[in-house]
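Note that this complex is displayed minus one protein chain, with the remaining chains in position.
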Amino acid sequence: MRSGLAASLRALVPIALAFALGFALFAASGYDVAAVLAGLWQGAVAAPGSLEQSLRWALPLAIVSLGIIITLRTGEFNIGAQGQLLVGGLGAVAAPLLLPDLPPAIVIPLALLGGIIGGALWSGIAGALKVWFNSDEVINTLMLNFIAVLLIQWFTTGPFKDDSTRGENASTPRIDLSFRLSDSSGVSLELLVIVVIAALFAWLLVERSPFGLQSKLVGSSPRVAAWQGLRIRRIHILTYLLAGAFAGLAGALEVLGPSGRLVTGATPTLGFTAIVVAIVGLLRVPGALLAALFFGGLQAAILFLPIVTNLPSSGLRIIEGLVALLITAQFIWRRRRDSASESEA
Amino acid sequence: MEQFVVTTIRLSVPLIFAGLGGLFSVRAGIFHIGIEGLMLAGAFVTVAIGSALGSVWLGIGGAIAVNLLLSWVYWFLIDRLKADMIIAGLGLTTLCVGGTAFLMSAFFNKRGSMTSQVRLPQPVVGPQEGLLAYVSELSLLAWLLPLFVLIVWLLLRRSRLGLQLAAIGEYPYAAEAAGVNISRSKLYAMLITGICCALAGAELAVGGLAAFSENMTNGRGFIALAAILFGSLDPIRTTLAGLFFGLANAVGINSQIYAGASNVPRQFILMLPFAATIFFVTLRGYASGRNAPRVS
Amino acid sequence: MTRATATATAAKADAIVRCENIAVAYGGFQALQPTSLAFAPGQIHALVGQNGAGKTSFARALAGIVTPQSGRFFINGREARAPTVRQVRQLGLDIVHQRFTLPPSFTVAEALELVSAKKHGGAFFSFNALARSWLQELKAAGLEVSPRARIRDLPIETAQSLEIARALAGHAQFLILDEPTALLSPSGVERLFARLRQLRAQGVTLLVILHKLREVMEIADTVAVLRGGRLVLPPTPSVQLSQRQLSGLIIGEMPAAVPGASPREDASIPAARRGVQLAARQASTRQSALEPALAGVSLAIEAGEILGIAGVEGNGQRSLVDILTGLMPVAGGSVHLLGQDVSALTHHQRRALGLRVVPFDRLTQGASLSLPLWENVTVCDAPRFRQRRRLWLNIGAMRRAARAALQQFDVRYDSLEQAAGALSGGNLQRLILARELAAAPQALIAAQPTRGLDFRATQFVWQVLRALKEGGGGILLVSSDLDELFHLSDRIQVLRGGRLLGAFPPPFDRRAIGDAMIGAQR
Partner (left out) sequence: SQDAPVRVALVATQAAGDNGPIDGLIAGLEMAAEAFGVETQFLEALDPATFEVTLRNLARTGVDIVVSTFYEMGATSWLVAPDYPDTTFVVIVGLPSGDEQPDNVQLMEYQFFEGAYVGGVYAAHLTESRQLGYTGGVPLPFAWADFNAFTDGAHSINPDIETTATFIESFEDPVRGREVAAGLYASGVDFIFTGAAASDIGVVEAASDNDALVMVASAPLVEQSPANVAILVLIEWEKTILQEIEMALDAETRGGFRYGNVQSGEISFHIPEAFLEATTDERRERAEASREAIDALIADIESGDFVVLEDNQERMAADDESDGDSDSG
């Protein structure tokens, strides 16, 4: 349909612009732009194993962005996915380390559950404070991100410390191979299946459940929702729990998948990139999955690029930043009546 | 003891400059999450231009100029192009983190950190020994802080601009009826924020030290934002909040020195400022929530 | 009328404010037709008209807040074409708005400094100096209020007098007050009028927008009347007018009495549905910033009847609907739904019992303009559409239900997926009715159900409400449109100043009810 096309174009303009600006800067600083472009293409698609890499990064981005879709649709600004991801990893690593003798058939579901609960709780804190105390969720989720990092640091240097590690990246011991969902490549049938299930669930939740439709109404026009007698608080709390659950699941999959253990300082920006993914995906599940593939590819390219060019990795942070900076700007097509004007009150 | 005080002050000064700067935007209803990035840009440009031209003042001037530009762009995006201020703010910060590192390696061929040829004067020379010896470690900006606080307080609480910003943030209809040009006032607020963040960055890089290192703000911009909410959008209380965070930091530092190997894990001490922020933001939200106007 | 026009032309000569063909439109909607009139200096002029007549639009145009679509006006003989608020103030014209314009958290002095044209103190002001200088202004205005008090703590009357003081501090010679008495107690009105006379004595010219004729007669030297965006009476000395003439001009010439709704025959109503559907007993609310508080309101709506609530807007209608729906708690008294005390129940729970609502404002309360039509129709009772033995919704069923409902209520649209914002006002209202009446509710609250609709759409809504009533539903109809009330209601009560005035049975006496609304003596 026409409007859908226009919308997706609207999402692509800022990305194109961000890349244009970034490359202009690279050129101005005397880097070989052609080589950089080639490097991006290779790292994301062409070079052997790079497609696998793109997928490896797309998977967690996709899952986290599913949760962010839900919060943004409900009009809540939970930017704590990063922290929820970490705490999810913490919840996931517990079972394999504490119950190493149980069969995987029990431990793995426990670990996944642990991750989901961990993330949901961490997000639930911010949600409860928002709903019952009208406490600003942006600053709270931000603070909870900092706290989560320290929490992980404590666990990996304290209770769950791995004595064999010596380096600067404190971590828990590696979990038993039988509990792993993928080798370090981060791509495996199990992971794919889980991600597909999660996406399907999210889609049903958003497009095919009372919660999904009602939360959309709450987000787009809270006053209308109030006059419709929707239980707004309930919907908000649920929103936070679900968002945290998805982020936590992603954290669990990192631990049970590629990483194989909980490491301090791992994936420091994943939770934030996922926000951009959700927005580029126009807050819809299929869109987010596509966007996740795109940004997964970008991530893979970022890791590959320094190998074929001398462009410092910070150069690509610039592009990430520009994308986030521009992505929500209404460049050409304005909505006929945008929901912001209603939801004032 | 004196050292403890000086440490508290030195850790607070950048927070307070950034916090009071951000206050202008926040009072005008802009939750300016890009402060972190602006501080970093300020630190880098001060060192870069300062070292290149051999004058710390030119460096700071350059930093202010760059931050004015960045702030204008941010304003244009969220006010004119209706971009989301939170996401654009996160983007602004990421852009600055990447940009400073990139320019450092592109133009100074340095990675990680670079030392600065210039630094802020430390105007007051204390006695060699004794209680006051430490005051000589305070930079000019630290000494100017009280004046700065006073000016901000005047601007926000004792000037029409301040009243207009507050009205815009709290009750735009009033601003409109008073004939205030809302989007221009927002621009002014954000430009001021940019200037103050440039100063905050300068204090970080050339106040105590004479160096810039990648991401040296280390979350201080977000803490400044927290200080604003913590100080419930009041200049004086924001200043106190900044001092509180500096104090909390200093306590953390000294506890390892004097308490030695304590049983309380360090991480939990480091969490305190963040936890405190959540606590006070919640208190404030609860208070404001109860006398907020009815929806419908 | 000839006499009136004569005076109007006379006024032109030494008019302090003169308008030529001022017209106001919002988007495509013409709120004020091209209008020309002039106000003589040193007098109190009244501007009256029904809700939506265009009074505020006219005032806002003069004050430079909305730019008129066409026309120009002269202040003290100086021409002003599409001026800004500041320019207008320089010319000595100022306005006190229908809605308050002082930020709640500000202190009195700060708020006044913010909105006043003239600076007290230079770039920076000392709070004490500010307080002192404003204290003088306030004293001069005979106001006993501390400049250090917070706006949110002030009684409404004081807040309003502040707005007046603020305007006068800018040395306004022509002051517009938009419905200044709406929120005031009778004694407050007395004090306000005393103040206005005092100002007139000082040579200030005033234009006061009023609804209550008694007040008009009491205070105004001249009266002008707007109806449906047209000037039907230019400023005319009030001594030359009777309240009868005036209310006639305001409401429009109509037969004095209207037969009213067909008297209902109880036989037609299913026995199960008889009895009181919705009731309030001695219900009262706290003072809100928008309306006078409700004071001991009691009403009861029988099955199969429509109770009409007449009244000028801003006399407590919103509070009344809010307590009946559960969007606002009652401060005293109780609310009953189908014989059950629901005072403590949420809106959600009351809906579950069979209450439905057509809200005041379809754009911000009735429907989400950004959501597709079918979601707007079905979202509130989405759970009904769960598939058998499955968690997930049957979207097909929902869309079918939505299509059916929209069809039944004759909504014109091109696709179920189109955003509700794309619908015309009339069609949007039909959509809302389709949603609220889908499961023939026991009790319905219809607030301003036909505001801004064309004739066809209005007729349709009326017909729907009658049908619901025939089926035994109890309806509370809140409207500021007398014709609507007369056509639909079985009984009418008038809401004024937060109190319900005696019930009027059919045949309805337009004059009596109109007078009760605007508080005119007979």
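Just a few scattered comments:
When the chains are written out, they are named A, B and C in that same order, and each has its own residue count from 1.
We take it that a residue touches a chain if its C-beta (ideal position, glycine included) is under 8 Å from a C-beta of that chain, and two chains touch if they have at least 3 such contacts.
Quantities reported herein were computed from a predicted structural model and do not represent experimental measurements.
Shown chains touched by the hidden chain across the complete assembly: A, B. Interface note: of B:K82, B:K110, B:R157 or B:R237, the residue touching the hidden chain in the full complex is B:K110. When the whole complex is considered, the residue among A:L40, A:A170 or A:L326 that touches the unshown chain is A:A170. Contact between subunit A and the unshown chain involves residues 43, 47-49, 53, 56, 153, 157, 163-171, 184, 254, 258-259, 263, 265-268, 300, 303-304, 306-308, 310, 312-313. Listed here are the subunit B residues that touch the chain not shown: 2-4, 6-7, 10-11, 110-115, 134, 137, 204, 208-211, 213-216, 218, 249-250, 253-254, 256-258, 260-261, 266, 270.
By definition in this document, only the chains that are shown with their structure count from here on.
C-beta contact counts were set side by side for A-B and B-C; A-B has more. Between subunit A and subunit B, the centres computed from C-alpha atoms are 28 Å apart. Counting partner chains per residue, subunit B has residues 296 touching two or more of them. Residues of subunit C in contact with two or more other chains: 327, 365.
Contact residues of subunit A toward subunit C in the complex are 1, 204, 207-210, 213-214, 216-217, 220-221, 223-224, 226-231, 335-339, 342, 345. Residue ranges on subunit A touching subunit B, taken from their complex, read 25, 29-31, 77, 79, 129-130, 133-136, 138-140, 142-144, 146-147, 150-151, 153-154, 158, 222-223, 226-227, 269, 272, 275-276, 279, 312, 314-331, 338, 340, 345. Put simply, subunit C touches subunit B in their complex at residues 64-65, 84-86, 89, 97, 99, 101-106, 110-111, 113-115, 119, 123-127, 152, 288-289, 322, 327-328, 365.
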